[in-house]
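Notes to accompany the following structure.
What you see is the complex with one protein chain gone and the rest in place.
By letter and in written order, the chains are A and B; residue numbering begins at 1 in each of them.
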Amino acid sequence: MSTAVDMPRFVRAQQVEALPPPNLARGPVAWVRENLFSGPFNTLLTLVVFYLLYISVPPLAKFLVIDAVWSGSDRAACRADMGGSETGACWAFIWEKLNYFTYGSYTVSERWRVDIFFALLAVGVGWLLWLKAPRRDLGAVYFFWLFPVASYILLTGGNADFSGGFWLGFLIFGALLIAVFALMAAILKTSLRPALIVGGGIVGFIGITLALMDMDFGLQHVPTSLWGGVLVTLLVATVGIVFSLPFGILLALGRRSKLPIVRMASVIFIEFVRGVPLITVLIMANTMLPLFLPGDITVDRLLRPLIGTALFSSAYMAEVVRGGLQAMPKGQYEGAMSLGLNYPQMMILIILPQALRIVIPGIVNTFIGLFKDTSLVAIVGIFDVVKTIEASRIDPNWAAPTIGLTGYAFAALFYFIFCFGMSRYSLGVERRLAAGQKR
Amino acid sequence: MQTVVSQTSPPKKSFLYDPKVRGIFYQVLLIAIVGYLFYMAATNAAENLQRAKIASGFGFLNNTAGFDISQALIPFSAAGSTYGDAFVVGLLNTLIVSAIGIFFTTILGFIIGIARLSKNWMVAKVAMIYVETLRNIPLLVQLLFWYIAVLGPLPQPRNSLEMGAGFFLNSRGLFMARPIFAPDAWMLPAVLLIGLVGAFLYRRWAKTQQERTGRQSPVGLVTLGLVLGLPILTWIVLALVGANPISFEVPRKGTFNLTGGMQILPEFVALLLGLTTYTAAFIAEVVRAGILAVSKGQTEAAGSLGLKPGQTLRLVVIPQAMRVIIPPLTSQYLNLTKNSSLAVAIGYPDLVQVFMGTVLNQTGQAIEVVVITMGVYLTISLVTSALMNIYNRRVAIVER
Partner (left out) sequence: MKKALVSIAFGLTASLLATGASAQATLNSVKQKGFLTCGSNTGLAGFGLPDAQGNWTGLDVDLCRAIAAAIFDDPTKVRYIPLAAKDRFTALQSGEVDVLSRNSTMTMSRDTQLGLDFPAINYFDGQGFMVRKKLGVSSAKELNGASICTQQGTTTELNLADYFRANNMKYEVVAFATSDETFKAYDAGRCDAFTTDASGLYSERLRASAPDDHVVLPEIISKEPLGPAVRHGDSQWGDIVRWTHMAMLNAEELGVTKANVDQMKTSDNPEIKRLLGTEGKFGEAIGLTNDWAVRIIKHVGNYGEVFEKNVGEGSKLKIKRGQNALWTKGGLQYGIPVR
């Protein structure tokens, strides 16, 4: 550019101050023109949308907020013939029943235990979902072992009261398991110690869990028939999540296995469950499970839909995980094998961590589906959020025309907050992963 | 269990290290465990059934039902019909609500999916809010909402809303005139068929014509005329010569309710509304993803060829997007069919409500009823996936 020095100076030395763009290309007016009224068709669309909003939003706002009844102690506040207002939502009803919607009929003096359960759940979820949290491996142990055991003790009161015969059976089972490990070690001619440690570890682990469940912490027993509301909804969702992820991974591995029978069993299970509606699975768990168990064993009424939803969601989870496994390049498998890793090592150390990472959005979406599906347990008579609302609707103290809509608005809000939160989280993770892939 | 073979030890020849042998061992173990569980379940069930004195076998399907069903597409009466008939009634009710639901939800879903990609900011935002709201609220809550939203404002039968043309609306549902077919009515479907064949032939002719000469023919108009116009014309002609093929039975007011005519139950309407709006939110996402999967170059190329935006969408983008859209779309259709089982919550007599509800309770034969019901859903979804696979294979051949 040095030549420029010799040139006659008819070129400006400084830049001219840029003029503002014409008013019609900038500012709100231009934006509106560009985005809303860029042509006759677009204008028509915009007008139609405005009309739709006009007929839907004001009545909604009026019902939910403006005309709503915020306080009152019984139906009088929400009935026109008793001096109240019945054009708006009856939030007073929700307020009055909030404890019932949260705890169901859980013994009042023991409700602090449910609160602790909520807090423990929040800690666990936060620990696992916050990607930068410290020691997330410990978080997994917490969420998949410590938290379930603690919740069991807190919510039921623990003290499962296993009989002596049960413990005897467990000891025999433990001894047998250790013997099998020792036998395998002997046959494989490897050293006996690690086999004994692993076997003893498993037996001890189960034993400690059982002992914790059996221990009497002096908590009052609260039968599951009293549980209800948010407690049950979160419980069903959590059990579904805690159970469906590991079981779904196993099923996905089974489906990708080279062993024909293992593969077939997995495929049959997955396709069967995905082919039928959840409600039929729940009804089956409710009516057929008792038939399949020996006559003197009964399964708790709350546990039946828990098993049903957990099995159901694991089939969906399996397909998500399979997607991740299939996305892994073959080189990863070959690399792992060439290092001399055996199948479990290869899967646990190399493949699964990568595969699971790329399907986190899919997993979260399955969780969202599972969370919404928990509402179906209401149909088989479990008092979840929906069922407690349904039950409160016919309380004569609150018989008013707007009660039903108010209750459903509350339920919708409750589920929306959770599901929307989860879907935002999944979007965030998706973006992070996409950023990593874009290099 | 297995340990990493250390490099120093000589390779062992033991058959235990043979992956095949191990594979067989694991599989035998799996069979043994699954078999044991099944065996336990079967023997327990047999014992429990015997103890509870519950009958088994499918003979109950021939027993008299003894209850009535509010919506039956085949003649059904408590006295003359069997549990088997009740099953058919439930199945047909499931199928009809699913079929109609699929029809409407496809239209709504495509509109919203395309709207989400609209350049019009308002339209895109409203579509997004629709999708996010409906997707994040359980269908059950939506159905319960629709049920009271549908039922609440409707008047009692004595003050039915008269909507003209034989339509009435009240809290028992929507009533309309029922067509009664005269013997000559067979001519109408016959003429319709002729119209359809004619339209098809004309389309083919128009296509070859366009490929040969480039001239376009008014395909849409002619099709409409042949398919709709021809039967209507026939009807008018028949009516003029005094052989009216269809007469209508208009609902009349009875003691409690309107009698005569056809009735659409409010339960049906609520279920249809719920299923349609809920599934449409998912279909919208499927459609959006499908359209986004078509690369921008295609749109630009279409634009440079002089196609209008509407034509671009119809002739270039959607045909290519369909390849991505169809598989997830099918699974949404299946979801809708499966979700129609939530009818049980609002009293619409679908398969689950009639068969897994009433029949199960009256007969107590849980195993048979559950097996049949699940079998139906399973068959529907397996057949659909089989068709899907065939379609996928066809599409794959088209691909280069």
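Descriptive notes on the structure:
Going forward, a contact is a pair of C-beta atoms (placed from the backbone, for glycine too) under 8 Å apart; a residue touches a chain by one contact, two chains touch by 3 or more.
Given the structure is predicted, the values throughout are model-derived calculations rather than measurements.
Checked against the full complex, the one of B:G84, B:G225, B:P327 or B:G364 touching the unshown chain is B:G364. Only one of A:V29, A:A80, A:I268 or A:A399 touches the absent chain when the whole complex is considered: A:A399.
Within the set A:L293, A:M328 or A:L413, the residue that contacts the chain not displayed is A:L293.
Across B:G113, B:P138, B:P266 or B:G290, the single residue that touches the chain missing here is B:P266. When the full complex is taken into account, the listed residue touching the unshown chain is A:L226, out of A:L226, A:L413 or A:V429. In the full complex, the hidden chain is touched by subunit B at residues 1, 26, 29-30, 33-34, 37, 48, 51-54, 66-70, 78-79, 148, 151-152, 154, 156, 171-172, 254-257, 259, 266-267, 344-347, 349, 353, 357-358, 360-362, 364, 366.
The chain not shown here touches subunit A at positions 99-100, 105-108, 160, 162-163, 206, 210, 213, 223, 225-226, 246-247, 250, 254, 262, 286-287, 290-291, 293, 295-301, 303, 307, 344, 379, 381, 390-391, 393-396, 399-401, 404.
In the analysis below, only the chains that are shown with their structure count from here on.
Contact residues on subunit A toward subunit B in their complex (touch as defined above): 35-36, 38, 42, 45-46, 49-50, 52-53, 181, 184, 187-190, 194-195, 198, 258-262, 265, 271-272, 274-280, 283-284, 287-288, 290-295, 340-342, 344-345, 368, 372-376, 378-379, 386, 390, 401, 404-405, 408, 411-412, 415-416, 419-420, 423. Note for the complex: subunit B touches subunit A at residues 1-5, 12, 14, 16, 23, 26-27, 30-31, 34, 40-41, 44-45, 47-49, 51, 118-123, 126, 132-133, 135-142, 144-145, 148-149, 152, 338-339, 341-342, 344-345, 352, 356, 360, 366-367, 370, 373-374, 377-378, 380-382.
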